[in-house]
Structures are given as C-alpha cells and as structure tokens.
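With one protein chain removed, the remaining protein chains of the complex are shown where they sit.
To keep things simple, chains are lettered A and B as they appear, and every chain counts its residues starting from 1.
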Amino acid sequence: MGSWMKMIKELTIRPKGERQIRKSPAYSFDEDLKKPLSGQTVKEILSKSSDVVFREFFLQGKDRIPCMLAAVDGLVDKNLLDQFILTPLMVDLARHPELTQVTLSNVVDKTLQSLLPGLEIKKISKMREAVDAILSGDSVIFFGNLTEAIVVGARGWANRGVAEPITESIVKGPREGFSETLRINTSLLRRKIKHPSLRIISLKLGDMTNTDLVITYIEKIASPDIVSEVLKRLSKIKMDAMLGNGYIEEMIEDNPYSPFPQISFTERPDVLAGKLLEGKVGIIVDGTPIVLVVPAILTQFLNVNEDYYQRAMVAILSRFVRYVGAFMAIVAPSVYIAVTTFHQEIIPTDLLMSISAGRQGVPFPALLEALTMTVVLEILQEAGLRLPKPIGQTIGIVGALIIGEAAVTAGLVSPLMVIIIGLTAVASYAVPTFDLSLAVRLIRFPLMILAGVLGFFGVTVGLYVILIHLLGLRSFGVPYTSPIAPLRIRALLQDTFVRAPWWALKRRPQLMDVEDPRPNGKG
Amino acid sequence: MERISPHQFTTLGAAVILGTTFLPVASIVTGVGGRDGWMSVLPGFAVGIPYCLMIFSLSEQYPRKNLLQISATVFGKWIGNFIGLIYILIVAYLGGLLLGQVGDIYQVSIMPLTPLWVFFLGGIFLVLYLVKSGIEVFARFSEVVFPLIVIALLLNVGLSIPRIEQGELLPILSEGFKPIFLGTRKIMPFVMTYMLFLAGVIAFLPTGKQELSQLKKGVWRIIFLVGILDTLVVLIQLLVFGPAETIRLVYGLLVLGKLVEVSRTVAGVESLFLGVWLAAAIIKIGSLFFSVIWGLESVFGLKGVKWRHAIAVVFLGISFRFIRGPSLITEIGLVDEYLIMPFVALWIPILWGVSRWKRGAGN
Partner (left out) sequence: MKTERGKGHKFILRLTIIACLLFLTGCWGKKEVEDLAPLLGVGFDQGEQPGTFLVTEQFARPKKDSSSGAEIEDRTFSVEASSVREAFEKFSEVAYRTPFMGSLKVIIIGEDFAKSGDFNNILDFFQRYAEFRRSMYLVLAKGKAQDILNLKLRSGLLPAMAIKSNIEGGDEISVFPTVRLGHYLTILGTKSTAPIFPVVESVKSREGVEYKEDGKDEAGEIRIHGAGVMHGDYLADYLTDEEAKGYMWLENDVIHRLINTVDLNENSVKFGGQVLKANTKYRVKVNNDKMEIQYQIKTSIAIDEILGPQKQLSGLEWVELVKQAEKDFAKVIEKECESSIKKERELGLDFLGIGRHIEQKNSAYWKTIKDQWEAEIADFPISLEVKVTIHHSGMSSSSASNSGGEGQE
C-alpha cells in the first residue's frame, strides 16, 4: 500500500533539475544578438513593434556625430527624456560647442561624465543588454557605429500606486500594500527595515518575459542554508514566462502534490518585514503585489498579522477561535455523518430524538445528503467569488437562504444538516489564509466518504493519514509542523497557539536554525 | 542517518509503553492482585529502569549500533544471528497479534457489524505509511499523539469520578504484600516489550554526553509517567466497578467511556476515545514493525520496500489467524509472559555483563 504514494510520485514528479515547462523557440534575430553592438541592428530587431520609437539626431561637438535614442513608448517618462537627455545633447551642446571636445572616439565617456545629468546612467557594450534595456523601459543612446552605447534610466509608466491590500485587510495596523512595481515594493520594505543587514538580491527569470525578481532576507538572522537553497531552486527554474508568483511557487515548493500550502504569501510590507525578522526569506516578483515568503510552517497560516497589533489576550482568543474553526471546517460534516449513521450512542437521547425526527422523510442517506450539500456550498462559493460585489451578495442570499430554506421545507434535507453545512462554511472562513482554506475544503470530501463508509474508524484513519503527511512535509528544510513536532517549547508557548505579550517575546522564534540568537526586544 | 531528539525519545518511549497497555492493565493486575492490584503497576514498570540503563551503557560502548549488531560483535556472528532470529520472530508475532487486537476492540465495542479485515487493513495501512515516512516522522507522530492520549486518558478518568462507588478501595493491604508482587510480575512484560523496541531505536539516539544524561532522565520520566497513568487507569476502574467487575470486564476503560455523561450533551465518549487509542495501537505496532525491519536489516541484511510489504503481509497473516477474540487475548498474554519476558530478561543482562567482562579483560 505504501507504494501507491511512491507510484504517484514516480509518475508525476520529475527530478527538480529538469523542470522545463516551456522553452522559447528559435528566432531569426538570435544570431543578431550575438553580433557586436550596433544601433542599426537593434533597430532592425525591434522596429517591427510600433511601440518602440527611435529618435535620430546629431550631436554637434567637434565632430558631427549621428546618434539614435531608442525607447519603448509608454514605458519611459517623456518629459524626463526631453528635459534631461535630448535637451542637453541637442540644444545645450549646440549652443556651446566650444565647451566640449567631443569627438567620435570619446563621445561615450564625455556624455557619461559631463553631458547627461541624471542618476541611472551607464555604459553598455553588448547587444543583448541593449535590447533588454530598451524592453525593460530604459532608453538607450547609440552613437554612430560605435559598439558602445549609453543606457539612461528614465522609466515612467502608469502604475497603481500604493493601495490598501485586498486579501489581507485588517482593522488595526498599517494600510499600505505592495503594488505591481518591483522598485516600489523594495522601497516599501526598506522603509520598514532601515538596517544595513537587509539584503536585496536581484535575479531575472523567464526567457521571454525577462521578469525581475529579488530575494530579500536579513543577514545573520536568516539561515544561510535556507537562502542558498532558495537561490538554488530559483536558478533551476527554466521557463519562458514568469507572469506571477504562482509560477515560482509551484516550481520551488517541496511537495507539489500536497494539498497544503508550503509557501506563504503576503501583500503587506509590515508582514514581510516581520517575517524577515523571524529569519525567513522573501521573494518579490516584478508585476505582482504578492510576495512569497519561505519557509512556511502550518501554524503560521492560521495566524494573522493583526494578532501582533492587538492586545495579547484578544489575540489569544482570536487565534483560539481560528484553530477551532479550522478543525471544525475539516471534521464537522464527517463527524455528523459518522455520528448519525454509525455511532448514535454518542448522542444523548433527547438530541437523538430530535435529529431522528428532523430526518423523518428525508429521502437521502446522511452521506449523500452531506455530500450534496457540501458540493452545493462549493458551487455557491465558486459562483460568488468572481462576481462583482453586488451580484455576489445576491448569490449568497439566493443560495443560502432561499435554496436552503426551500430544501428543508420540501423535506429534501434535514434542518440539522443545513445547520452543520452552514457551520462548516462559516468555520472555514475563519481560516485566515486562502491557500489553507482551500486545503481544508479539499480534505473535507475524502473524510466525509470515509465517515460514511467506516464511521469514526474511517475518520480517525483519515485524520491520521493527514497528520502523518503533515509530519513528513518540509518547507525548505524546515519541518512543516514545527514547533509542535519537533517540539520547540519556547516557540510553541510564545507564538503558536497563543501569542505572548510583546515584552515576553524576547527571543526570536526557533522555527529554524537562526544564526543570531540575540534577544529581540531587549530595551 | 536520521536522528531523534531527547524529547522525542521520551514521548516515543512513553507512547510505546503506554501503547496498548491501558486497556488490559486493570483487568490483569486486579486479576492477580485483587483490590490492591493498583499498587503493583508502578513497581512493575520501574523494573524497566535498570534494563534501560544497561542498554544505554551498551550504546555508549558501541555508538550508533543497535543491540542485535552489538550482540553479533560481543557473542560472535552465529550466536548473534541466532538471537536476532528469535528477536525477529517474537517481535513480528507480537506485532501481528496486536494488529489483531485492533480489530477485536473495534468490533467488540463500537462497530460490531464491520468485518475484521477492514480494521486490519486500516491499521496496517497507517503503520506502513508511518514506517515509510521514516523514524523521524514516527517520532514526531508520537510527539503529537502522545499528549492527546494522555489528555484522553485523564478526561476519561476525570469524567468517571461522579460514578465512583463508596469505599471500593478499602481495605488496603488486607492480603499482605503478596498480591502486589504477583501483580508486578504481570506488569513486567509490558515494559519488556518496550526493551525490544529500545534495542533497535538506540541506534538513532544522539550519543553526546549531555544528550545521554538527558536520555537517562527521559527514561525515568517515561517509566513514571506511564506508571502513574496506568495506575490511575487501574484505580478509577477499581473505584467505579469494584474488584470483581474490574476483573470481569475485558476492556474496562471503554465501559467507563460509555458511562461518561457530560451534562446531557455528550452521552458516551468511547468512540472518540477509541480514535485516540487507535493512534496508541499504531505507535505500538509501528514500533514492533520498525524492530522487525531493523532485525532483518542487521541479521540478514535485508532492506527495501519489498521487505516492508512482506512484513506487513506476515502481520496481517498472524492477525487473521486469531479472529477469535478470547484466544487472541490469551495468546497475547502468553507471548508477553512466556516469550518476551524470559527473552529480554536474559538477553540484555547477559549481553551487558559479557561486554563489560570483555572490556575488562581487554584492558
């Protein structure tokens, strides 16, 4: 029986090194890219796209040098280009030719040194660099037939700005959230952690999309093993597109066939900063406001950052509620099935009578009744999820109130079943992380079937299988169930089921090997 | 090589000893010790401490080796392998019997119409999954489940307090100390079974000086924790049922579970309690399963998935041979008392003595 699992793995998991999903095809310009840098070739490669503009002009120095500025319309700030690049080069220079000794041979250095103001400016000499720079939103100035060019950073495009995150709304706490632009995101993070030990390492992924991403961690707090593991796994990714965090998530997680999320994400700079200070590693991808945080452990999916902004007692209560909710969301329907079809002795007689009375005339067995209702619940959730808000509410009312009430009145479903399903739904919303609540919803079905066939024996076997699975999971080398097992007593008491008050959180959590055990909140 | 932390060693050991003992213990000790039987539980378990210390001292001498490998080094290959063979047979037999008990208990108590093989298959599936996940996951499993077992036991004991009959414990020691000695003798096999597991798991324990003292402390903790829990279990049954009934009831604790009533909301918790008990049984059977694997590995050099499945088949075969509940329970008692106890009681002290003597002679 143990070989089933293995078989699934053999069938589906390829060794991590060769996960090539899609590769970019061969292009006619592949050869061109290897040629020495030249403005003309760049123009040939890019001129088929109407959004790339080429501005040709002359630079009037000692020599009259033909120049060309290439940029993508819409990605550059035109005002910046006009004022600080074209104006100095064309107008100012032409007015004072005597000031410069610009010749074709020294034009690149002269331009860099004395002609162009501006912060982001550098010299390049490779074809590939030039093309990538243009497509990333930088402007490139080519000089005659020289094999060197200048990249000027004058990016400027429409962005959403820093807004309140939708997925992690809280009552008490900062309101800003990450946006789609990488630099804005790193700046938000930097504003939280003003310490030189914050490392931000840049990478590029995706053969065609050339997506920027950064790995961020705090030196001496994050375990170097984990950092290097992250880098290793990221560098193994070979794919042509990298359009969002989900792409990376599945490529680097430890067990892709587990229903449980092994990488956490956040949209909030304060959460990311907190996680980094716990010794975790963040992966910020350009183009998405979702930041991945590794390694992840099970209990953290049930904790939210508001716990840290609330008073400790309140936080403990709400954590307790969440754990109970998660447990109920998993087992409530299956316990109902097991109890009403196998273990009636557990129900006190009075309750037994009313359950029995409620189910008189219901045509379906409890298992089928519960399965149907849960499926209906899933459909309602799915239907309501992507609809505009006002219609979504209607779905809720029609689904929950009208269908439920009608089904009970018609005698198709027992009233207690409706209560159980409603309870399950509400309980699963108490799970704060979307990924985990998906896992909870997934687990529910096999458990219900086991309960319907084998009663509590089935439920316990199912729960133990899940438990063993969880105990065997690791996220970047950290056991998924820590600090419960392996037990880290301090972490368990401080910040797992309960949150100790801040003055008691003197040490960093021992979830992973942390290099610097220095007290955190020592004042 | 996988490692087990001292804390995991404690919970694992406690879970393995406690394992399936808390159901029959009351009936067994009361059967021989009568009203005073409860006092024999703790001394019976305490017998295990010197054995544990002997095993530790052996492991200090031969680090990262299990007791079978040590036997082979100390006694020579042939005797060592012979011991290994006996070890494997005993452990596999007991494991199969305990798997059979899973079926028996479920069928007797809460699911009378479900066929036995369902329980056997469910049990062996969990055990295989645990074994496949490795000793570390096994240790973590015990780390999570053991507290649950303790809580369930304490709840069962605590909730039964309103059902206590007057004065059932009295008179104390009316028959002198003899019943206690008899009871102790009956308890000893429980702790000897644990020695079988410890003999194998010792290879996975840390060997540092500091850790070793932690492990030794762990042993004391295990023995006392389990001893006290089992004593409580016996006590509450005596107090509620009286000695005559305690002897008569096969699974007295489950009957207690049926008696529990929590202010008219939950009527009987035996089916919930059985869920926790299942985990205990799985840990126990899993520990024996691991022992068989280690035995095969160190005696015959057999390892791999194939052999795991072969062992599972053997376990299932044994449990299917004993579908008669009463003969199963008698058989477990016989194996405990006449196979495991003499084997462990002789093997470990002799091994320890000989290895000491050899070391002394070597110097």
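The working rule: a residue touches a chain if its C-beta (ideal position, glycine included) is under 8 Å from a C-beta of that chain, and two chains touch if they have at least 3 such contacts.
Nothing here was measured: the structure is a model prediction, and the numbers come from that model.
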Contact partner of the left-out chain, one of A:340, A:424, A:460 or A:496: A:340
Residue of A:359, A:441, A:469 or A:488 touching the missing chain in the full complex: A:359
Contact with the hidden chain (one of B:241, B:294, B:322 or B:352): B:241
In subunit B, positions touching the absent partner: 108-115, 118, 163, 165-168, 170-171, 174, 240-245, 255, 258-259, 261, 267-268
Interface with the undisplayed chain - residues on subunit A: 4, 7-8, 10-11, 340-342, 344-345, 347, 349, 352-362, 365-366, 415, 449, 452-453, 455
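By definition in this document, only the chains that are shown with their structure count from here on.
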Chain centre separation (subunit A, subunit B; CA means) in Å: 46
Of all residues in subunit A, those that touch subunit B in their complex: 1-3, 5-6, 342-343, 345-351, 454-461, 463-465, 467-468, 471-472, 479, 481, 484-487
Of subunit B, residues touching subunit A in the complex: 5, 7-8, 106, 110-111, 114, 118-119, 122, 124-126, 128-134, 137, 139-141, 143-145, 258, 261, 264-272, 274-275, 278-279, 282, 305, 308-309, 312
